[in-house]
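Sharing a structure, written as structure tokens. Questions coming.
Only a single protein chain was left out; the remaining protein chains are all shown in position.
Take a look at chain A:
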């Protein structure tokens, strides 16, 4: 823990020196400190307000391969999908107004700069180039988050987005327009410390 969480090191040393605490109390606090970063790391990135809920769940290559193998996708297709960073996004419009999802307004970036999301048109061109059966192209498309959608009041929907697989943490900055004519106050969210999920 001292290696993985340097910020906690002074706190741990201080607790170890707290002779006034019984040994059981000290080990209890240490256990809590050990578990805290674990729970923080496994918590899924999310945004929630009175109007909007957005959850992001990174998927491991194994999860993705198992899902699409179960739909009969070919091995070459699965090999391509394993190379991607899949994130399942869930969106819930909790407001009484229309909230616009427009993935053109979503920016992913890591410390090296912007990350280019692979959109539906990219995937379509890729599958067509490889003569992938239309049924599998269709299924894949339906598992992606729509590029653009007017979320009606109460509407909830999920789907995947794909990014280049990489190891660095990254950030999402997203803007959602509101109102039927997209002229309401926009909702801006930032989710930090996102990670592609690796196989266990």
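In this section, contacts are C-beta pairs under 8 Å (C-beta built on N, C-alpha and C of every residue); 3 or more make two chains touch, one makes a residue touch a chain; residues count from 1.
In this section, contacts and distances are computed from a predicted model.
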Candidate names "Thiol-disulfide isomerase/thioredoxin", "Pyruvate ferredoxin oxidoreductase subunit alpha", "Cysteine-rich domain-containing protein" or "Acetyl-CoA synthetase (ADP-forming)"; UniProt protein name, chain not shown: "Thiol-disulfide isomerase/thioredoxin"
Filtering A:55, A:139 or A:195 for touch with the omitted chain leaves A:139
Can you name the residues of chain A that touch the chain not displayed here? 67, 70-72, 133-139, 141-143, 146, 149, 152, 154-157, 159
